[in-house]
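All protein chains but one are shown in place.
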């Protein structure tokens, strides 16, 4: 039957995790997905108790993801998982993702896509071989106002783009809280789990992705400085970069996890020859338009206002009833779901359905990290070409 | 089994409705509810197609709510609906709600609770007789910042309360769009469907409820003016009132649907002897604290910040990742769900679980409408006592 | 010579006063006025030391205003004062103003214009007899954004006006600080000095005046409630009113001096059939335009932006360089000055020159106080006609 729900499995996302609960709500909100199985924690006790609290029967709560993929494969096609959401630390992204793809299971991954660029390229190859769908949780591209920016730039409202400022200041790592345990800072600041970069991998990639998503232009070279402000921390906790995009756009990217007192203040400003735009995720339902020859405009996001079809497809409320982080996340799941359903039905997904970050964004994200690390810690060269 | 999901049915909420989709997402987000049946529209075609799109099997998509309640009663207890959500125009609230209560089914109702005060009192009586749970969708009380206001006032942070301003300006009825059809304005401006009041019933009740919820004080008399600014409209589209609360607090309530260009700008300000607070739903994750002897403070809503337990129970994200309208709605469903589950398990629901608008709020809401209408159209008396 | 500066005297405004220094800077900023004499305090010591600090020679620093007017009259016409600014408590407005007018001296008065309505009418009569100019310091009407609102409404941008909200919450009198001395609260809360009303006279009149100035409509009846929240205070410290304007506009006026934590948050919102506008004095250089069929607009006040001539006449900077309270005040002085200079030269002042609050605004302000007091403390009548 065409309209059957998708069955979702999870790797990670136990009751002790932050981002897993975000994914779960985002996935389930639209009523097109059932959570049917999972290995929710490296600790089997937590996995079991978590799975039960998610109303999953014990026989589909697994001790390892290897076991999950093997046992699910033995279930009838009408029961087994259609896709897996992987929300583990970075060094546990690649293996379960590859296992899933090898078994015909679609994948949703948190970002950055992998631990290393090499792993990312292998995933890309496997996705291309299998024709399966891989979605990446660059959540900020899921906001309707962001999609409206993208659409307006694509149709030329701003004219030729000149200047871009993207920033993501956070303050939660202003002290070395990773030593205290019991929080999400541990693996994020451990190079063996998080990879070559700390702040730049965790939130710098979000800022970079947002800039490429909205402008439709790719970074070709950059000049970066990475810093570790908190003594003893083995990865960067702050970074800045000057960016050159194809097409002449120039950018400044700011990311910091020691900007004390800042929650998650990601913000994007773009200026072209004819106009500018501004958006900030902490007030995500306002899109500010700037002009040289008429007053500034503010569009309230809503399905009864002044958005084009590309953004409207991702809107659930009239203006003034704020949608937020979960709904942006849900837009990724929703478009991923519709794409998988279309493929299942032998149909070509529309452009709107395909509007979610994919394996190519994931590879570029790892290249961004490589390039930033190469430039950011060295002083002998000003401009570092993008590392493919 | 303790942790079994609740099974939800719906009256209304077809693909042509606005608020139904809000309820559905809010209900499903937490993964503790399954949507199992419904009569989604007065038009059987729309009901069927809507139900199918919600992945409900045809045998549980009903033509009338009467049929639904009768047929569901014949299902085994392990399958039949646990509660019903009713999201029809006001004149179709009472009958299905009463049918549900008579059959042991819990109820979630949109506001105002009924068409008339008499109906409301009958529902109250039935709820008291049956011990069933009735939740009312005064969504603004579901926001964590609002709950934090309530908790801080209850513990005396502001001292004795003096002055309150609550306002809900909207602009969508600035023209007589109800004549165009195809929108939600039709029944809302038709006294036969909406009841004695238009604007005051639709959004005035929200503003009033928010004020009583946060302060813990009840209105005892008021002086109102209702207006119809758009020619030909048979109900009020604007209202204001001066309010006296028990305990000496004085309020001003503003509600308008002709405040052109305003989305849903509900805002609450309260001032006591020792401090003040302010909150606005269009930027719902900021709670502003005002003091006489130290700087203004802004609390960013988040589970890692400066909220007390009462609010934190209703928070899903760290500060800076905005929760919005759906999550506020989801908090009503979540607490309702936990209350029903507790009762099912023979446990006493906690204060946090019981923190959702209930049948008593519904009765007071209808009394508010009565009192406003009595005062608002008459000029011979300044202060109108609350109509019980 | 046409372009000679005006010579200014002062009554009040010693070094111990707040509003005097505001007037002085506002008057001098434009380089068209010289401060030449004054009786700056009821205390001759303070008057003398203040005058010296203002670089005035001792022989023109007077012990009483009576002495000032008498002695200045003996000076050659080329030296004696052209106008007097009176910035004393309300009960000392009338006498010096009348003395000035009787001697051919123009007058700038702080608001409310007088202690009683009777005094106000006598001043009006005298102004009409003498043809002299009397300006009243309703400073908020001096802001360019406010003037732009007035001009846009006058030309019909908003269509027929429907709804107005004007509010002026302050918190500085949340405690009974008038008992401490050494501040401006003393006379403002003493009925023998301030008159019949406290809060409503001090800031309610500002809110009322702003509403009539911007809309060009006059209040014809109102329903008010005055309150005294701080025990023992002999005047109102809070008031609200529902307002009916000629032409069908309905308003809500809020004024409070016990809204703890609020600085001077005067704000005006107006909605018509075609659009709405909003302005707030604490961010005075933004004018918000609201529409039903296109995005909200924000005009940055500046001489290089999107203002009409009526407002531009009162602008000194390009957008983004904020003008504030002093410049709004200075606009009153500037237009007063240009009017006096034009009359001196036998010319007819232009509409732009005459754009400052005058004796008629002063009389209406006193009528507003009368009407508010009559309605605000009584409960037997809902609507109180404007008291002429």
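Note that the chains are named A, B and C in the order they appear, and that numbering of residues resets to 1 at the start of each chain.
The rule is short, and it goes like this: a residue touches a chain if its C-beta (ideal position, glycine included) is under 8 Å from a C-beta of that chain, and two chains touch if they have at least 3 such contacts.
This structure is a prediction, so every number in the text was calculated from the model and none was measured.
Asker: Taking the entire complex into account, which one of A:143, A:271, A:333 or A:356 touches the absent chain?
Answerer: Answer from the full complex: A:271 touches the omitted chain.
Asker: One chain isn't shown here. Among A:16, A:175, A:246 or A:347, which residue touches it?
Answerer: Once the missing chain is taken into account, the touching residue is A:175.
Asker: Consider the whole complex, including the chain that is not shown, and state which of B:18, B:187, B:306 or B:360 touches that chain.
Answerer: In the complete complex, the chain left out is touched by residue B:306.
Asker: On subunit C, where is the contact patch with the chain that was removed from view?
Answerer: Touch set of subunit C with respect to the missing chain: 3-5, 18, 21-22, 24-25, 28-32, 35, 52-55, 170, 172, 262-265, 281-285, 300, 302, 304, 316-327.
Asker: Determine and list the subunit A residues touching the chain excluded from the picture.
Answerer: 162-163, 165, 167, 169, 171, 174-175, 223, 225, 227, 229, 238, 240, 242, 250, 252, 254, 256, 258-262, 269, 271-276, 289-292, 296, 378-383
Asker: Using the document's contact rule, name the residues of subunit B that touch the chain not shown here.
Answerer: Residues of subunit B in contact with the hidden chain: 289, 294-300, 305-306.
Note that in this section only the chains that are shown with their structure count from here on.
Asker: Could you work out how far the Cα centre of subunit A sits from that of subunit C, in whole Å?
Answerer: Each chain reduced to its C-alpha mean, subunit A and subunit C end up 55 Å apart.
Asker: Averaging only over C-alpha atoms, locate the centres of subunit A and subunit B and give their separation in whole Å.
Answerer: So the centroids are 34 Å from each other.
Asker: Any idea how many Å lie between the Cα centroids of subunit B and subunit C?
Answerer: Result: the chain centres lie 44 Å from each other.
Asker: Where in subunit B do residues touch two or more other chains at once?
Answerer: Only 262 qualify.
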